[in-house]
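I am attaching a structure below and will ask some questions about it afterwards.
Note that this complex is displayed minus one protein chain, with the remaining chains in position.
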Amino acid sequence: MASRRSLGWWARRLLRNFLAWVAIAFALFPALFVVGTSFNPTNNLSATRMIPDRPTLVHYRVLVRDYPFLTWLGNTVKVAGITSVVTVFLCALGAYAFSRFRFRGRRTSLLTLLLVQMFPQTLGMVAIFLLLNTLGKHLPWLGVNTHPGLILVYLGGAMGFNTWFMKGYFDTIPRSLEESALVDGATPFQAFVRVVLPLARPILAVVVVIQFITIYSEYLLASILLKGERMYTLSVGLRLFLGDNYRDRWGMFAAGAVLGALLILALFYALQSQIVSGLTGGAVKE
Amino acid sequence: MRRIPAVGTWAKGGLLALLDALVVFWCVLFAWDGRWAFLALTAGGALLLNALLLSRRAYPFRYLAPGLLFLGLMVVYPMGYTVYISFTNYATGNLLPKREAIRLLTEREIVPDPPRRFPFTGYGTPGSLYALYLRGEGEDYVLFPDGRLSAPQNHRLVFSDGVPESVDGYPQLLGRDLFPLVAQLQGRRIPYREGWLRLATLREFGFYLPQYRYDPAADTLVDQATGKVYTPREGRFVAPDGEALDPGWVETVGLANYVRFFRDPLYHGAFVRVFLWNVAWAVLSVAFSFALGLALALLLNDRGLRLRKVYRSLLIVPYALPAFISVLIWRAFFNQELGLFNQTLFSWFGVKVPWLQNVFWARFSLILTNVWLTYPYMMLVSLGALQSIPGELYEAAKVDGAGSWRRFTHVTFPLLMISVSPLLIGSFAFTFNNFTLIWLLTRGEPVVEIGSRAGATDILLSYAYKLAFEGARGNEWSMASALAVLIFLIVILVSGVSFARTRALEEVSRGL
Partner (left out) sequence: MRKLACFVLAVALGGGLALGAEKGKITIWADDTRTPVFQAVGELYTLATGIPVEVVQISFGDIRGQFTTAAPAGAGPDIIIGAHDWVGELAASGLLAQIRLPAALAAQFDRVTLEAFTYGVLYGLPYAREGIALVYNKKLVPTPPKTWAELLAMARKLTDPTKPQYGFVVQNPDPYHSFPFLSAKGGYIFGVKDGKLNPCDVGLDSAGAIAGAKVLDALFEEGLLPAGLGWDTWTSLFAQGRIGMVITGPWAIGIARGGGIDVGVAPIPTIDGGVPKPFVGVQGVMVSAYSPNLALVEDFLFNFFATYSTMMALYKKDPRIPAFLPVYDAVKDDPILRGFAESIANGVPMPNIPQMSAVWGAWYDAMALIGDQTKEPAVALKEAADKIRATLQCK
C-alpha cells in the first residue's frame, strides 16, 4: 500500500516537473531570441539567431556608456515603484469599502469603475497632455515633463479592475476577525489597516507586481509627457533606437530590454514569497 | 482606551479647520487675481472634502474618494474630451481655435518689393537694454524695448563712422552682451506705415506688409494684394472661387461624424465582419490564456515542487519583456520562407504553413502570440486568488470522497472566479482593443479587398485607426473619436452580458 502510493507520488512528481519544463521552454524560446539579438553585432532583427555568429557586448557597452541607461532604469523604478505602492493602497481602500460597507451608489460605483476602464484611450492622450500642461503652468513640479505629473496620470488607472479583484479577495476574508478588533475599540479604518491588510498580503503583492510591470512597459503616455533623455523611463529611452523605418537598432533595444527584464525578474523573485504566503488557507493540497 | 479616539477626533477637526482657513485665504487671493476657475476648483474641492469628513452617510466614500479623484481626473476627463472631439471637425488643417487661426493668418507677411531692412546697433548697460539705433538709409530711428519709435533728433547721439557711439549717454553693447537682450524683442511687431517692423535677424529689423487683414464685424479675411474676400465656411476661410486657406480651425459639427459613419459605406461597410472577428479574437485569447495561466498556477502552487520559485520566475519572462520586441520576434518566426517554424516544419515534414498570409493561420498566429504574451498575467492573478481559498474546504471535499478533478470543478474554480472574473472581463476589454499587438504582428492583414481598409485580422480599433488616419486629408481625429465612442458602446454591450454573472458571483460570495 505504502510503496504503491509512493510510486504514484513519484510519477506525479516527475510529470509535474516535466510539464513545468515544457511550459518554461514555451516561455523562454522567443525570449532567448531577444537575448540573441542583444549580442548580435548586426543590429538587425531579421538576422537574429539564438546564438549569433560573432557575439559581442558592444550594445551593452554603448548603452551604458553613451546613453543615460542607468538613469532611465532609476526613473522607471521610481515612477513604477511609487505608482504601484500608492495604487495598491488606493485600491485596497476602495475594495474594502465595497466589500464591507453597504451604501447607496455602491453597485453603481462598482459598475462605473468597470465600464470606464473599457474606453479606448485613443485621444485621451491629447486631453491628458493639455491637462497636465495647464496644471504645470500653476504647479511646475506637477506638469508636463515631471515624474510626479506622470505618476499622477498613472494613478488615474489605480481604481479599476484591480479594485474588483481585491474586493473579491476581501469578500473571502471572514469578517469575524475585524469584528473582534472593532469590539476592542478600533475604528473601521484601524481594523482595515491592522487586520485586513496583513491578511490580504498575497493579493497586495500580486497587484504591486502587475502594476509595476504595467507601468514599466507603458510607453504612450510616458513618451508624450516626458521630454529630454534624462527624464525618460526605460520604455521611452529604448524607443530612441527605433522609429526610423529600416534603420531601427534592434541590438541596442534588445540589450536594454534584457537588462530591464532582469530587474523585473528580480522584483518578482523577491516578492513571490509574499504572493504565496496566503494566511487563510493552504490552497491546493495533495 | 476611550480617550484616544477623542483626541484623534479633535486633531482631525483641528486639521480640517486649519485647512479650511487656508482654503478661504487662497480663495481670497484667487479672487483678487481674477483666477475664477481656480477659485471654483479650490472651493468646490474643499466643500467636497468637508462633506466627506463630516457627513456620516458619506463615510464609505472616504475610502473611495482618493481613487475616484484620480480616476475622474485622468480617465473620465479624457473620456469626456474624446466625446467632445467626436462632435467637432478636429483634423489635419483644423487643429487650432479660430482666434489662433486668424492670428496666424493675419501675421502672414509679405516682404515689400524692394525689401527694406534696418541694420541696428544696441545701447545700454550689460543686462539691460536702453534702446536700439535703426539705420534705414536716411530714415533712422531710435527704438525702445517697449516698442516706441522715436526720431534721432530727440536724442543725444554721439556719432563715429556713421554709427552712434552712445545714445542718451548709454554706451554701445556688442555681441554676446547684446544678442540675448535683443532676442527678447522677438515677436514684437512695431506698427510702421501700412505694415510693421520686426526683428528679422540678430542684426537687422525688417519691414513687412500683412498679407491678410481680418474684419471682425463681417468675420471675413481680405487679401491685401488682390482684394479677395474670404468668408468662413466649414471651419476654413474660403474665397468665392473655392480657394480655401490653411490653417482652418476647430468648430463643433454636431453629429456629423456619426452621420458620416452610418451613411458612408466606406466607414461601416466592413463593420460587421470586423466586429465578429473582434469578439472571437478577444474571447479565444482570454480563454486560452486564462486556461494556461490557471493550469500553471495550480501546477506551481504545489508545495512539493522543489524549484517552484525558480520555475515561476522563468514563467513570467514573456511578461517582463517589452511586447514591442517580442512580438516582432514572433513575426520573424512566422515568416513563410525563413521563419523558424516553417524551416523546422519543412525539414521535418516537408510542409510550409502560410502563417501570416492565410486568413485562418493569421488569426491562429495572433492568438498564439497573445497567449504567450498574456498567460503570465493570468498565472500571477490566479496564483494570488488561489491563496484565498480556505484549506478546510478541500478537507471537507476530500472527506466527501471528491477526486482532484471534482475538487477543482466544485471548489477551486467557482471560488477562484469570484475574484478573478472581473479581471477576465477587464482582460476581455483590453484584448478587444489591443491595437498594438495587431499592428505589430499583422497590421490587419491579409488583405481581403482593395481600399476597404479592413483586413482579415483587423479589430474595430485598428479598423477605426485606418479609417481615421488614412482619410482624405491627413488625420481625422474627430472621426477617430466618434469611432472610439461607438466602440466603447459596443464593448459595454458585449460586457453587459458578463455583468449579470458578476452579480451572481457576488451572491455566492455573500453566502461565505
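Letters A and B mark the chains in the order given here, with residues in each chain numbered from 1 onward.
Criterion: a residue touches a chain if its C-beta (ideal position, glycine included) is under 8 Å from a C-beta of that chain, and two chains touch if they have at least 3 such contacts.
These numbers were taken from a predicted model, which means no experiment stands behind them.
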item	value
Contact residue for the chain not shown (choose from B:A200, B:V222, B:V238 or B:A256)	B:A200
Residue in contact with the excluded chain [from B:A40, B:A218, B:A396 or B:V447]	B:V447
Residue among B:D33, B:E165 or B:E392 that touches the chain left out of view	B:D33
Residue ranges of subunit B at the interface with the undisplayed chain	22, 25-26, 29, 33, 92-96, 100-101, 104, 111, 175-177, 179-180, 183-184, 186-187, 198-202, 246-247, 266, 331-332, 335-338, 356-357, 445-447, 449-453, 466, 469-475
Contact footprint on subunit A, counting only the chain that is left out	41-47, 67, 125-126, 129-130, 133, 136-141, 143-145, 223-224, 227-229, 236, 239-247
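Going forward, only the chains that are shown with their structure count from here on.
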item	value
Separation of mean Cα positions, subunit B and subunit A [Å, integer]	21
Subunit B residues touching subunit A - in the complex, by the definition given at the top	1-2, 4-5, 38, 57, 59-61, 63-64, 66-68, 70-71, 73-82, 85, 292, 296, 298-305, 307-309, 311-326, 328-330, 332-333, 372, 376-377, 380-381, 383-394, 412, 415, 418-423, 425-426, 429, 432-433, 461, 464-465, 477, 480-481, 484, 487-488, 491-492, 495, 499, 505-506, 509-510, 512
Residues of subunit A defined as touching subunit B within the complex	13, 16-17, 19-20, 23-24, 26-28, 30-31, 33-34, 37, 45-46, 48, 90-91, 93-94, 96-98, 101, 103-104, 106, 109, 111, 113-128, 131, 138, 152-161, 163-169, 171-173, 185, 187, 202-203, 205-207, 209-210, 213, 217, 219, 235, 238-239, 242, 250, 253-254, 257, 260-261, 264-265, 268-269, 272-273, 275-278, 280-286
